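Can you read through this structure? Questions will come right after.
Here the complex is missing one protein chain, while the rest keep their positions.
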Amino acid sequence: MADRDELAIKYFQCTKRERAVFEAGIKLGTVYHQFIGTPVSASNVDSLERAIEEGVKVQPFVEEVTVKIDRKSLRKKRNEFDYQSLTGPMMDVRVTIRISEIRVFAHVRYVEELKYPLMFIERITES
Amino acid sequence: MADRDELAIKYFQCTKRERAVFEAGIKLGTVYHQFIGTPVSASNVDSLERAIEEGVKVQPFVEEVTVKIDRKSLRKKRNEFDYQSLTGPMMDVRVTIRISEIRVFAHVRYVEELKYPLMFIERITES
Amino acid sequence: MADRDELAIKYFQCTKRERAVFEAGIKLGTVYHQFIGTPVSASNVDSLERAIEEGVKVQPFVEEVTVKIDRKSLRKKRNEFDYQSLTGPMMDVRVTIRISEIRVFAHVRYVEELKYPLMFIERITES
Partner (left out) sequence: MADRDELAIKYFQCTKRERAVFEAGIKLGTVYHQFIGTPVSASNVDSLERAIEEGVKVQPFVEEVTVKIDRKSLRKKRNEFDYQSLTGPMMDVRVTIRISEIRVFAHVRYVEELKYPLMFIERITES
């Protein structure tokens, strides 16, 4: 990695900490828009959660990720036509970005008082 | 299913066989465009294949589906930045649509002589 | 086109009419899943409709396409956070596929009595 990141690093006019925050935003924007619209039902929700997690993990600087899709919003399949598409409010995603000693903990989830899925930073640590 | 499909059926100005063919096209168009761009690497390719299959299976009239992502086009992860996005030519998807006694076997795969991924109908059976 | 289509045609184990129906399904599946999730508001709805139409038109066998996004479901932007993502029920898309003398008129729209967006074939003509 060293060589390639050395090449990349000069493009960033910001601190390493800001870069980690930026990467966290990229990951949440990516996961949210890549998977919205995917067909989902009670029968594939587990495999979809795992696939999304693993799709996030292959990306740069991702140390950890957990994806939860709200089961309550998945109804039983009542007939041939009854399936749902994954929507933003169903998703709860946490991702930890790590760049050397800096970790950024970011989260997207539906926030009841706001009435929309909020992407936010829960914590930044350096050590 | 009965009731709802009875309601739906009147919208179709075509034969049942044509409807099955139409559904096959919908499924291939859907799977192809939903998942292109998903981050993929050797480490998540299996789970991604399963997730795509299960995402197709939850849709109406799907009897069978198999998804294969070309391993040869997945290189090892060489550094932090090295990941790939799923592209059309990597995908090989077969789907069987069934509407009562009619089955349509459809396929999308990269065809060397055409130089693009072709969606086509391999077989239609009635029995 | 001739040469390439001659190459492609042998893969299809169906009639030309069925192939046209299949293409119609592909187009509706594609447009539906490609654009769901796109940020939309009253201010960009016109340009989004045109972009979707033109994105469909560049695909094979498309003779005509019209895209309408439901304005009633677009509320005014009330604050910095207030934007919407395009959903299936907002979309009304008609596409005409033509393969030589055959035309297939397909449509996706939200159907009130079904409570979901139905993709269906409105008409097939040969002449």
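Letters are used for the chains, namely A, B and C, taken in the order the chains are written, and counting of residues starts over at 1 for each.
We adopt the following convention: a contact is a pair of C-beta atoms (placed from the backbone, for glycine too) under 8 Å apart; a residue touches a chain by one contact, two chains touch by 3 or more.
The structure displayed is predicted, hence computed values, not measured ones.
**Student:** What shown chains come into contact with the chain that's not displayed?
**Tutor:** A, B, C
**Student:** Specify the residue from the set C:22, C:61 or C:105 that touches the hidden chain.
**Tutor:** C:61
**Student:** Suppose we count only contacts with the excluded chain; which residues of chain C make the list?
**Tutor:** On the side of chain C, residues 1-5, 8, 30, 34-35, 37-41, 43-44, 47-48, 50-52, 54-61, 77-83 touch the unshown chain.
**Student:** When the complex is taken as a whole, what residues of chain B touch the one chain not shown?
**Tutor:** Where chain B meets the chain not shown: residues 33, 36-37, 81, 85, 87-88, 114, 116.
**Student:** Touching residues of chain A against the unshown chain: what are they?
**Tutor:** Counting over the whole complex, chain A touches the hidden chain at residues 4, 7-8, 11-14, 17-19, 21-30, 32-34, 106, 111, 113-114, 118-124.
Here is the rule we go by: only the chains that are shown with their structure count from here on.
**Student:** Could you please state the distance in Å, as a whole number, between where the Cα atoms of chain B are centred and where those of chain C are centred?
**Tutor:** Here the centre of chain C sits 18 Å away from the centre of chain B.
**Student:** Return the distance between the CA-based centres of chain A and chain B, expressed in whole Å.
**Tutor:** About 25 Å separates the centre of chain A from that of chain B.
**Student:** Would you mind pulling out the distance in Å between where the CA atoms of chain A average out and where those of chain C do?
**Tutor:** 29
**Student:** Counting only residues that touch at least two other chains, what does the list for chain C look like?
**Tutor:** In chain C, 33, 114 touch at least two other chains.
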